[in-house]
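Note that one protein chain is taken out, while the other chains of the complex remain in position.
A, B and C are the chain letters, set down in written order, and residue numbers restart from 1 in every chain.
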Amino acid sequence: MPDAVSPTNGSNGSGPRVGVYVCHCGTNIAGTVDVKAVAEYAAELPGVAVARDYKYMCSDPGQALIQQDIREHALARVVVASCSPLLHEKTFRKALERVGLNPFMLQMVNIREHDSWVHLDGKAATDKAKDLVRAAVRRVVLHKSLQKRRVPINPNVLIVGGGIAGIHAALTLADAGKRVYLVEREPTIGGHMAKFDKTFPTLDCAACILTPKMTAVGSNPNIALWTYSEIASVSGYVGNYRIQVKRKPRYIIEEMCLGCQECVTACVYKDGKTPDEFNLGLSKRKPVYLPFPQAVPQKVVIDPEVCIEFKSHKCKKTCVEACGDREAIDFNQKEQIEEIDVGTIILATGFKTFDPLRNPYYGYGRFPNVYTSLEVERLINASGPTGGEVVLRDGKKPASVGIIHCVGSRDANTNRWCSKVCCMYSLKLAHLIKERTGAEVFNFYIDMRTPGKGYEEFYDRLLDEGVHFIRGRVAEVTDWPAHPSEEGKLVIRAEDTLAAFVRRIPVDMVVLAVGLEPQPDAQAVRRMFNISCASEGWFLERHPKLAPVSTFTEGVYIAGACQGPRDIPDSVAQAGAAAAEAMALIDSQFVELEPYTAFITEEECSGCKSCIPMCPYQAISFVPEKKKAAINEVLCKGCGTCVAACPSSSIQQNFFEDDEIFEEIEGILAYA
Amino acid sequence: MGLHRTVKFEADRDPEFARWISHTVGGERIRHCLQCGLCSASCPLSQYMDYTPRRLMHLSREGFKDEALGSYTIWLCTACYRCMVECPKKINLTHLMYALKERAIKERVYPKRFPIPVMARQFCAMIRGSGRITESWLMMRVFLRTAIWRMFGLRSLGWKLFQTGRLNLKPDKIERRDELGTILQSVATTRKELAI
Amino acid sequence: MKYAYYPGCSLRGTGKAYEESLLAVFQTLGIEVQEIDNWNCCGATTYLSVDELASYALAARNLALAEREGLDIIAPCAACYLVLNKTQHYIRDYPDIKTVVTRALKQIGLDYVGRVRVRHPLDVFLNDVGAKAITAKVAKPLKGLRVAPYYGCQIVRPYATFDDQGDPTSMDKLLAACGAAVAPYPLKTRCCGGSQKGTLPKIGLDLIRVLIEEAMRDGADVIATVCPLCQFNLECFQEEAGDSRPLSMPVLYFTQLMALALGASPGAVAFHRSLINIEPVLAAREIAYA
Partner (left out) sequence: MRNRQLARAPVSPETFEPRIVAFFCNWCTYLAADLAGTSRMKHAPNVRVVRLMCSGRLDPQFVLDAFAQGADGVLIGGCHPGDCHYQEGNYKTLRRYHLLKRLLQQMGIEEERCRLEWISAAEGDRVRSTINDMVEKVRALGPLHFNVEREDIEEEVTV
């Protein structure tokens, strides 16, 4: 049993007896803050019955120490000075509860994140810890017993985004018997993965592993698949979210369409004239189309921008004729808003690739044979625009290909981060291009990053295959020949940093390994779901190590590349984790809400109504009979804005009562 | 073929020089350099350099002073700023080239009769004297100190420029030239005071 | 619209045509300029390598003189534009430099607080006057004349905020406003070698040749420049750079073409200062000159 500092004056008064516990956190706190001195100081504060310091307060013996003291010293209040309350407030509250003390009789003091970790001067850090402990001791005395609210959880789950992460999460939940709404913006699910030909490092065919999962989504009775749809609004709180989904008109009645595509064949356009989005514009499609052969759902879409019927209303409508008595085509379809109730949400909104037009030196858009890596994925794909032939725009096979890494990655002028997947997919593309064309392939890289199971081995394989690796960031791609051997070629200029001179390498085809970026509407989405973004625009997880799929909003989880660049295995693992988190919440059936709601002392309310417009949740109403305001506790989310607005202080917020905060302020500033 | 030692000992390094380069104006981020070589590849002059700009950055930050200051690279830089604007780590390369040039001139380590430092000195002398540059006179002074034969090669161009009125034979001078001297005097004093 | 005018040394020597045409364009567009009283050389790229601090102080004298008049500076020469801008940036970013400069200026009775803006004619023409207003004043459209716009280094790099650093288009827009056909000129911001031609001729000539040949490949009739040193290099050493095949590509200041379009006098258009005659090209395109 560690030494307890016995107070010389403290607990003799009539107030509640307080116990103070100062955590060393190994050396995390004790390395900077003199924890013994803080405990000794606390022992002398009025009301303190016992004060101790201990190596790890959050450990089982640490908690047992508090519990024993509560019993032996008849403590009524507890102050724990350790890490951020966001980390261990729950832990210590439970410890109190287990020995019959109301969990809200606790006050945490953050002397790690806000103190020992950010200050170098031990004296100043110790003084700060003392100030904060003093404030907490004064505040905790005023704490009142509070009860958490229990609300039932709606077992339905909303998943936003139908890429591999969304698909995997949806199937996991649906297989466990949960009702899932999978909402996807595009007319088909599949996301980026559906565009790939092979996946690294195993080179298994992307379609072969993805399409069974897509089909399973389409046929699972527990999954409501809403493609071509977007989230319009989100309201409610954990366990009880209300979602409005905007369902864009595809001018096809989904239930009627069989996916036979006879309408596509019958369309008055003999050939497609519109750049095909799925093939990134490398081929053309018709106004009525199926995004790609394995699309799920197998339902066509009509593009009103190019369909003659929408332009002139004078089309012969051969498509309607072909559809016949299936009657799936409806030119009058309108956008619809559907409302659903769910308890938990998984965001799997993915990423976008860097737009290489932002770098004028690589000639994208100027030289036809400069491609993005995603375009090359389509060229290699057997169901792509060239049937899997890697050919240039003029149909010829390239004899030499340069793959430029880090386009829009690791660059302060565009994106500073490493996109994590490009080295590996560049190796994959190098292999596939070499296999299909026999071309000389040059990789221009800054650092080869192949950390992953089987990844380094794959790199070895590529080295064996005779692919060239030139360590240097490419400065430009030019068609200016400086030597007869460069005539008619695209010349890549980079320093071969290992040879220490600049090289010019003429190639037929250039592949830009574009990096990953947050979706352009990531900010709008995260606002809608009330979560945060890291500064680059990736969704912010609750904790980078210990809560990587949770967010700061209860019941909202994130999975896949919307959180940061990651490859398929990581996305799938995260999707599984998010599904499990959601399931854990659902299966607990109830969710406990913090009791930080506002309440009104009716006698003191003057009925001035200042509070009513303050509340964004319409939780406050005016009761005309009494001429008083009333708060609906169920609707109140506990922000406290009305409390600050009340001129008569008749509204208070549980756990954040005026007196408690005043006491804390004064405690901080009081000189002992 | 002369063989010489290529291994470097720690004693070959000048740690003071390394400290200086990362603390000089513009050197703040030199330690971030990831040696990608974009500077070298984007440089229009790198094809003639003994050390590419990338290598120069590394040599400097490691303190290989003799190699860095003795390199042709700093004299070939035309200050086109391309490396600097494209550098993925925003390293102020062009400025570092100036800093290295300034130091090389100060320490008098550059090839003899090498025209660029000579030109730089003449240029500055003319500003101090007249306040402005008269191109014809500047070229004359440079050639006199480097390779006089080149004057003949330029004779026909000079004549053409003269004919089109583009060659000023009368040096351009400003009034209140003493102000420039005052400025330079003050700069020298403050520099000493602040020890920069 | 009134500005302080900082011509720079070259515009009084080999770049006379730049100044003559520029002043004519100013006049036609209603831009009033007042030459900075007794301005001194900015030090160009050279002084920086000899004594950086002194270079900032000397350049700042011009900034302070303009600031005293309460006018923004127009600096047409690329080197001047860069050095004056750079001086401002470094005074702002480095307290030591600021101390050195302000003390030095105080000695000659000048104050510098950093209000003055250094502008380039491209920026002023495009953003203060506007392409539409220019088109409205065009008397002789440069119809059919194919121009390669050559920006060189120091206008857009590294400080200009008025145009894209990798692919600037301000001159393209101004020339188009004058009716010219602007050639795509991928080497528009590639270095001409600067003073390297004077000091290391072989290297300089190489860079010059590439620029001319690219313009020819793009079908340009003429190269338009914004910098006296670029113009000098590209025009005066073309013959020497020609190597195996003779080059003959007229190289003009963009202001000469603007002056021509705006109907300025032949003296102001200053074609008589060219070493490579532009008149055959103009005749072929049926553009009247004089």
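Here is the rule we go by: a contact is a pair of C-beta atoms (placed from the backbone, for glycine too) under 8 Å apart; a residue touches a chain by one contact, two chains touch by 3 or more.
For clarity, every value in this text was computed on a predicted model and none was experimentally measured.
**Student:** List the shown chains that the missing chain touches in the full complex.
**Tutor:** Listed by label, the shown chains it touches are A.
**Student:** Pick out which of A:A124, A:C208, A:A584 or A:V634 touches the chain that's been left out of the picture.
**Tutor:** Considering all chains, including the one not shown, the answer is A:A124.
**Student:** If the hidden chain were put back, which of A:R527, A:K609 or A:K627 would touch it?
**Tutor:** Considering the complete complex, A:R527 is the one touching the chain left out.
**Student:** Considering the whole complex rather than only what is displayed, give the residues of chain A touching the chain that is not shown.
**Tutor:** Against the missing chain, chain A presents residues 84-86, 110, 112-115, 117-121, 124-125, 127-128, 131-132, 135, 527, 530, 532-535, 540, 552-553, 596, 614, 616-617, 637-641, 643-645, 653, 656, 658-659, 661-662, 664-666, 668-671.
We adopt the following convention: only the chains that are shown with their structure count from here on.
**Student:** Between chain pairs A-B and B-C, which one is joined by a greater number of C-beta pairs in contact?
**Tutor:** B-C
**Student:** Roughly how far is chain A from chain B, going centre to centre by Cα mean, in whole Å?
**Tutor:** 50
**Student:** Would you mind listing the residues of chain A that make contact with two or more other chains?
**Tutor:** Chain A, residues with two or more chain partners: 361.
**Student:** Spell out, as numbers or ranges, the residues of chain C touching 2 or more other chains.
**Tutor:** In chain C, no residue touches at least two other chains, as defined above.
**Student:** Can you name the residues of chain C that touch chain A in the complex?
**Tutor:** Residues 164, 166-167, 186-187, 210, 214 of chain C touch chain A in their complex.
**Student:** Help me check something: in the complex, which residues belonging to chain A touch chain C?
**Tutor:** Listed in rising order, the residues of chain A that touch chain C are 359-361, 366, 478, 480, 482.
**Student:** Which part of chain B faces chain A closely enough to touch in the complex?
**Tutor:** The touching residues are 34-38, 40-43, 46-47, 51-52, 54-55, 85-90.
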